[in-house]
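Note that one protein chain of the assembly has been removed; the remaining protein chains are unaltered in position.
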Amino acid sequence: MSSRRIFARPARFAAIAPYVWMALFFLVPFAFVLKISLSQTAIAQPPYEPVFDLTAGWEALKAALAALSIDNFRLLGSDDIYVFAYVRSLTVAVTATALLLLFGYPIAYGMARLPKRWQAVAMVLVIVPFWTSFLIRIYAWINILQHDGLLNQILLALHLVSQPVVWLSTDTAMYIGIVYSYLPFMILPLYATLAKMEPALEEAASDLGAPPWQVFWLVTFPLSLPGVGAGVLLCFIPIVGEFVIPDLLAGSNALMIGQTLWLEFFTNKDWPVASAAAIVLLVVLLLPLLLYERLQKRQLEQGR
Amino acid sequence: MRKVSRLSRFNIASLALGLAFLYLPILILVLYSFNASRLVTVWGGWSLRWYREFFNDRAMIEAAWMSLRVAVSSATIATLLGTLAAVALSRGERFRGRTLFSGMLYAPLVMPEVITGLSLLLLFVALNAERGFWTVTIAHTTLTMCFVAVVVQSRLGSLDRSLEEAAMDLGWNPVRAFMAVTLPLIAPAIVAGWMLAFTLSLDDLVIASFTTGPGSATLPIRIYSEVRLGVKPEINAICTLVIALIAVIIVIASLASKLSSSQGESAAPL
Partner (left out) sequence: MAEELPGRDVQADVTGGDALPAAGQPLLRIEGVAKRFGTFRAVDGVSLDIKSGEFFALLGPSGCGKTTLLRMLAGFEAPDEGHILLGGKDIAQALPHERPINMMFQNYALFPHLSVRDNIAFGLKRAGMARAEIATRVAEMVALVKLEGLEKRKPDQLSGGQRQRVALARALARRPQLLLLDEPLAALDKKLRESTQGELMELQRRLGMTFIIVTHDQEEAMTMASRIGVMKAGKLAQVASPRELYEAPRSRWIAEFVGDINLFDGETKLRDGHRLVIGTRDAGALVVAEPREPLGTGKFAVAIRPEKVKLSRRAPVSEVGRETAINLLDGVIADICYLGGTTTYKVKLDSGGMLQASVVNSARLDVDAYSLNQHVVAWFTPDDCVVLPS
């Protein structure tokens, strides 16, 4: 028996505890979301009906099942607010991801070209803000972007504007916040792929007559595509469902789906509709999610 | 004299600008936490008054304490389970349900938090569980387990398998070989995973909002409700304290990993 197989047997047992945990606390809850999405609101505790009471017998169960309906989904489809929220979420996510790629790529590329010793330092420097609270970092931007905040102070001092500009409660502020928060998620996978590329490939391209920008476009960029894919998906998917950043930095006239969900749940106390919205969001994200799973699997298991 | 160096001016500029962009807002925040004046436009001199206000704010302190307890508990459980999962995935070869397992494991990495939070709350309600410390802890563990797994798994993947084989050759059975040889080598990654889980838990707003109960608000929840009302200098002080705490942890962990690892690993524990 090869040594790999000898290890495989006991290693599989290690999967039991996490497996059970994740099945219980990750998979099973989705079943509940589905069930609630098919229920109605009720002024009760819990605020939905029907409630499955397994002790009430088979008849009660059948009656409860009959009370399920897809009304909530119909509501989502018909009411403009929701459709608009989904569209806006996707638009924001695409734009933000593009911005992240635009800013993150040069940073990751610069990191990959540092001498080896400095690369570790650079990586720590990029990660540390990420480990500093997410909320704090958004708050830091509120600080800077507010009416008499630092940005306006600088602009006024440099005479670039004559009056303080309104930054907060705008899409610009939201994009700044998103790019700021998600930058490490874009940089790290990109850096990981770029750092693994052998420098001789760029040298060979140069040797064969390609000037520096062509070396980048014909050799470096195509070979970094797996990292680009990972970074893009790692950012796009969560941004679609973002709540905190749009809530704190964007205006309140156009909501993203995360905000709509929150509102339905906490303000309107309409759990069924919120659940339906969550299901639709999941469906929308299904394709990118599967893509991401594939990419993640390939990268981690090939040690790339 | 023109040099064909690897690092061009563009590279250096983008690195410098990028790092400045990442750090400047935080530095400004820290600076203003010491501002005696309440206004952002005026620098009133150095002062600790906001720190004093924080320590006098009972609600905040309680929330902070709650957050710390939740973070430590969930990080510890998540590290345990995440490491097990990483071992299973990197050494377990093929087994039934592996695709499902890895799918479940990596999904929370990208899943929007509103979805995870909502689903967990619905579970707790259905189970009639009392929402408070334990529900938040369980929720955070579920979220952060996958981060630990990713960190540990990538370290396991880059490890030289011949070390384990050598241990087995010398008479150790697989489990003992793993504990004696592999575990010490991946210890820095496990510590890094714990720190990551700790920070993520300390920091989480959305999932905590969904899964917490009355009277057990976490720090982010309190900060968030304050921030919605506008900028308060006290928040600057709280944030600086949290940053300081995290910085201390990072420094300790880096020192620990530098001391223990001797295989030419880089200083960054990841």
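When the chains are written out, they are named A and B in that same order, and each has its own residue count from 1.
Everything that follows uses one rule, which is that contacts are C-beta pairs under 8 Å (C-beta built on N, C-alpha and C of every residue); 3 or more make two chains touch, one makes a residue touch a chain.
Source: prediction; values computed, not measured.
> Could you tell which one of A:Ile36, A:Ala112 or A:Val219 touches the chain left off the display?
Touching the chain that is not displayed is residue A:Val219.
> Using the definition of touch stated at the top, determine which of A:Ala157, A:Ala200 or A:Leu287 touches the missing chain.
With A:Ala157, A:Ala200 or A:Leu287 as choices, the missing chain is touched by A:Ala200.
> Contacts of chain A with the missing chain: which residues?
Residues of chain A in touch with the missing chain: 198, 200-201, 203-211, 214, 218-219, 222-223.
Rule of thumb we're sticking to: only the chains that are shown with their structure count from here on.
> Over in the complex, which chain A residues touch chain B? Could you list them?
Its residues touching chain B are 3-15, 17-19, 21-23, 25-30, 32-33, 36, 46, 103, 106-107, 109-111, 113-114, 119-129, 131-137, 139-144, 146, 148-150, 153, 180, 183, 187, 199, 212, 233-234, 237-238, 240-244, 248, 258, 261-262, 265-266, 271, 274-275, 278, 281-282, 285, 289, 292-293, 296-297, 300-301, 303.
> Okay, in this complex, where on chain B does chain A touch?
6-8, 10-12, 14-15, 18-19, 21-23, 25-26, 28-29, 32, 39-41, 80-82, 84-85, 87-93, 95, 97, 101-116, 118-120, 122-123, 125-126, 138-139, 141-142, 145, 149-150, 153-154, 157-158, 161, 164-165, 168, 174-175, 178, 195-196, 199, 202-203, 205-206, 209-210, 220, 223-224, 227-228, 231, 235-236, 239, 242-243, 246-247, 250, 254, 266-268, 270
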